[in-house]
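With one protein chain withheld, the remaining protein chains of the complex are depicted in position.
For reference, chains read A, B and C in written order, and residue numbers begin at 1 within each chain.
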Amino acid sequence: MTSTDSTFASSATERRPLQVTGEVFSIKRVGDYFHLTMVADGIAEQTRPGNFLALAVGGDTSAHLLRRCFSIYRARPAGVYGGTVEIVFAAGGAGTQWLSRLQPHDAVDVVGPLGRPFALPREPVACALVGGGYGSAPLFGLAERLRERRCAVHMVLGAATESRLFGTLEARRAAQSVTVTTVDGSVGIKGVVTDALPGLITRNKIEVVYSCGPMGMLRAVTDVAVEHGAWSQTAVEESMACGIGVCMTCVLPVEGDDGVIKMVRSCVEGPVFGGDKVQWDAVGTIPTGTYGAGTGGGH
Amino acid sequence: MTSTDSTFASSATERRPLQVTGEVFSIKRVGDYFHLTMVADGIAEQTRPGNFLALAVGGDTSAHLLRRCFSIYRARPAGVYGGTVEIVFAAGGAGTQWLSRLQPHDAVDVVGPLGRPFALPREPVACALVGGGYGSAPLFGLAERLRERRCAVHMVLGAATESRLFGTLEARRAAQSVTVTTVDGSVGIKGVVTDALPGLITRNKIEVVYSCGPMGMLRAVTDVAVEHGAWSQTAVEESMACGIGVCMTCVLPVEGDDGVIKMVRSCVEGPVFGGDKVQWDAVGTIPTGTYGAGTGGGH
Amino acid sequence: MADLQALHADDVDLTTVLADTHLDNPVMTASGCAGAGRELQQFFDVRDLGAVVTKSIMRDPRSGRPTPRMAETPSGMLNSIGLQGPGIDSFLARDLPWLLQQGARPIVSIAGSSLAEYAELARRVGHTPGVAAIEVNISCPNVENRGLVFACDPVQAARVISVVRRDTPRGVPVLAKLSPDVTSIVEIAQSVVEAGADGLVLINTLLGLRVDLDTMRPQLGGVTGGLSGPAIRPVAVRAVWQVAAALPGVPIVGVGGVRTGADALEFLAAGASAVQVGTAIFNDPAAPIRVVRELREELARRGIGKVGEAIGLAHHPRGATAVTDLSDVGQPPAARTEG
Partner (left out) sequence: MADLQALHADDVDLTTVLADTHLDNPVMTASGCAGAGRELQQFFDVRDLGAVVTKSIMRDPRSGRPTPRMAETPSGMLNSIGLQGPGIDSFLARDLPWLLQQGARPIVSIAGSSLAEYAELARRVGHTPGVAAIEVNISCPNVENRGLVFACDPVQAARVISVVRRDTPRGVPVLAKLSPDVTSIVEIAQSVVEAGADGLVLINTLLGLRVDLDTMRPQLGGVTGGLSGPAIRPVAVRAVWQVAAALPGVPIVGVGGVRTGADALEFLAAGASAVQVGTAIFNDPAAPIRVVRELREELARRGIGKVGEAIGLAHHPRGATAVTDLSDVGQPPAARTEG
């Protein structure tokens, strides 16, 4: 697995993020999450599966300066209502709670699409799409693109409990097979996605495993994929201050095609990385040997 | 005029401000101002003319910590809807602009009633109530109280232009006579309130002049009142950080009954002061001779 | 902390010890943000606070600075009150007795413009029964030293504390309140502790200025003012962290932007034994008592049964007992080059 270039179609075409004042079209509760649909002209046209949006929170009087980032769940180019983009999010802290209180017609400041999308295989190979919690959101658009390329699509959706799963019904339409796992067994297999993955890979001769979810899951999924000689494409979630590549907060140790480990920006060089390239056990550290480590006065 | 105590009924009874989560009942544009009615239990019952409210602005994610203060325009004790309080405000900076965007049923954090109300005369004397711009708001409740005491009520409302006047129609119901002045002459007498006041005082043997509005106006009104041997009761507007008497930001040089000038808190010892006691030309300074001035290392 | 079992809020022991003084809970008012407690009593019972820290009092009555005395700033405010106050006679005659009547625990903040003034205040306050502690506001100009601020020079700061400690009865703890506007707050802290401070209060306001764009002049009558509120919390927590690491065992009261129980817990975890609530009172007059309630809940949710267990927690992995991990503080390399 020296380089991914041979396996995946390049997504070279120049696209640039836009900053638009979107308008809330609808906001719905879905299990423990909120499903937000925004009219935001121009963004949908540019979106590829794996891209994300950065939303400003709190309005004019906000004490929260930093944008919140969300994977794009759906993107519909301009129709009757102008282009729409959709996200699925958990209301945790101040910013996402503020978003969860938005009403139709409220304005939202949106920047996107951001980040590198999932790479798509050149050949019509069998693929597994693994989503943890809201991590399934970007996988539906991906499934569509894969089916267009006549790839077999198998989905594995996992969460702690049923209310934390997203899109299990939609998955039945999007994929040949759908496997659901919950830690508490409230629905599907009692366990985690990686309990189901090995069997799925062998049975269906999976050649590419796409995943999005918590870092721990991405790492475990990658291990399984590598074991079975499959490619792993992971969409990571690192804290981001700018989302556009100027601040260097979102870095992660990733091995480049030249074999050198660098701290790379997950907002522009990611969020999608070859799972085998991410130095999972070194996340949160600067692994020795990293490009530029150990210079400049010991830190 | 050694002491006001002889002339005015004391409003001694212990009342304490409340902090309640109010609910917007209605918000309307009135000329250049907004008229906000809130359901806020318990406050109306305690309100006297001249009291004010302090409203938190910006909601949960607000970068604006300080409350905004507004004279109480009307206060209706609990009826069908629970007690309501009303204010009239100009949307200028971030906080008042946020307030102007409130919608019915939105929550507002209200503290009040705050401050010392207007003192009411013991005898049924003739009174002039002078309001500049939104400064007329607290005068209508005052007029009612004065009429209850069989005082003759004459109102003078002034502003830069017609759209900055508030309550001219209501004034016709509230007062025996109403005089309107605008600087641009768009309605009423072309000029300022103090152009009309002297004649009014002599014609109607006014003994007490109440005023609320810009500091410059309060000062000018006081000068006219004193010249004509009438009492002056002024409601001042100083920047306030706390509104409850703990921060010492809202002070003003005022002569006490002991003849000593002190920097007194306009939020608790005011906002209503005897106009002749306020050291108008020293506002924004510490006049020499002020109690505690010139001690402690020269400042 | 998910692994830990949550407790009932009522089972949490909020008592804390500050330089041998026992407090029912670790939440106090910040000096100058609560007067002498009287006005806040309208909103909650000041007796239910760990302590009430009074507005810094000087020997003589003082009219303070000209207005405007405040400017709102993003998540904070500037103030330039200039220590307006009634002077010590009136304070001892009217304000302190009222607090004691209520059954509140008064911590009296004193401010002077000379060593002699501090010493006199210490004697008079220190000998008044019922005073829980003396807080020494040294962010004042020293008229005997070109008006330089005591708090900005380790030697001058130490001088003040030693005279105050000397003239304060043994049983009454002396807390030194430090300014963050210094190159090394650890150096100042060390120096006042050697001079006899029984505890430290961190931090006073940061020096700031705002220009009024209508008048195109400084907005404050005093030109510069003190920046306070949540905006400065990260600076205050850093100061507590650095000093707790450098001077383990010295009691610290954390102050600067505390608005919620979570904020209070952040200060405790950084090494504070108590916290003070200041500017947040202007936003919510009931803030101090709300912080007590919320802190109880925050501790309970994390299965922390005693305030004491939370103090300094962020310095060492859960379970360890003392502030030992100094590796990552006081090191300018780690401490700077943020960009």
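In this text, a contact is a pair of C-beta atoms (placed from the backbone, for glycine too) under 8 Å apart; a residue touches a chain by one contact, two chains touch by 3 or more.
Note that the coordinates shown come from a computational prediction; the quantities given were computed from them, not determined experimentally.
Participant: Based on the whole assembly, the unshown chain contacts which displayed chains?
Facilitator: Looking at the entire complex, the absent chain's contacts are A, B, C.
Participant: Tell me which of C:Val52, C:Ile134 or C:Val182 is the one touching the absent chain.
Facilitator: Per the contact definition at the top, the residue touching the missing chain is C:Val182.
Participant: Which listed residue, A:Leu129, A:Met263 or A:Val278, touches the chain dropped from view?
Facilitator: Only one listed residue reaches the unshown chain, and that is A:Met263.
Participant: Using the touch definition from the top, which of C:Leu96, C:Ile232 or C:Ala246 touches the missing chain?
Facilitator: C:Ile232
Participant: In the full complex, which of C:Ala36, C:Ile81, C:Leu178 or C:Val307 touches the chain missing from this view?
Facilitator: C:Ile81
Participant: Please output the residues of chain A touching the missing chain, sorted low to high.
Facilitator: Residues of chain A in touch with the missing chain: 16-17, 19, 56, 63-67, 109, 111, 238-239, 241-252, 262-263, 268, 283-286, 290-293, 295-299.
Participant: Which chain B residues touch the hidden chain?
Facilitator: Output for chain B: 63, 297-299.
Participant: With the missing chain put back, which residues of chain C would touch it? List them for me.
Facilitator: These residues touch the chain not displayed: 1, 31-32, 55-56, 71, 73-76, 78-83, 111, 137, 139-141, 146-149, 151-152, 179, 181-184, 204-211, 213-218, 222-227, 229-235, 237-238, 241, 257, 262, 265-266, 269-270, 298, 302, 313-314, 317-318, 328-329, 331-339.
Following the convention adopted for this analysis, only the chains that are shown with their structure count from here on.
Participant: So which one's got more C-beta contacts, B-C or A-C?
Facilitator: Spelling it out, more C-beta pairs touch across B-C than across the other pair.
Participant: Counting only Cα atoms for the centres, state how far chain A is from chain B in Å.
Facilitator: Result: the chain centres lie 57 Å from each other.
Participant: Taking the mean of the CA coordinates per chain, how far is chain B from chain C in Å?
Facilitator: Using C-alpha averages as centres, the distance is 36 Å.
Participant: Send over the residues of chain B in touch with two or more other chains.
Facilitator: Those would be 63-64.
Participant: Could you check chain C for residues that touch two or more other chains and list them?
Facilitator: 74-75, 230
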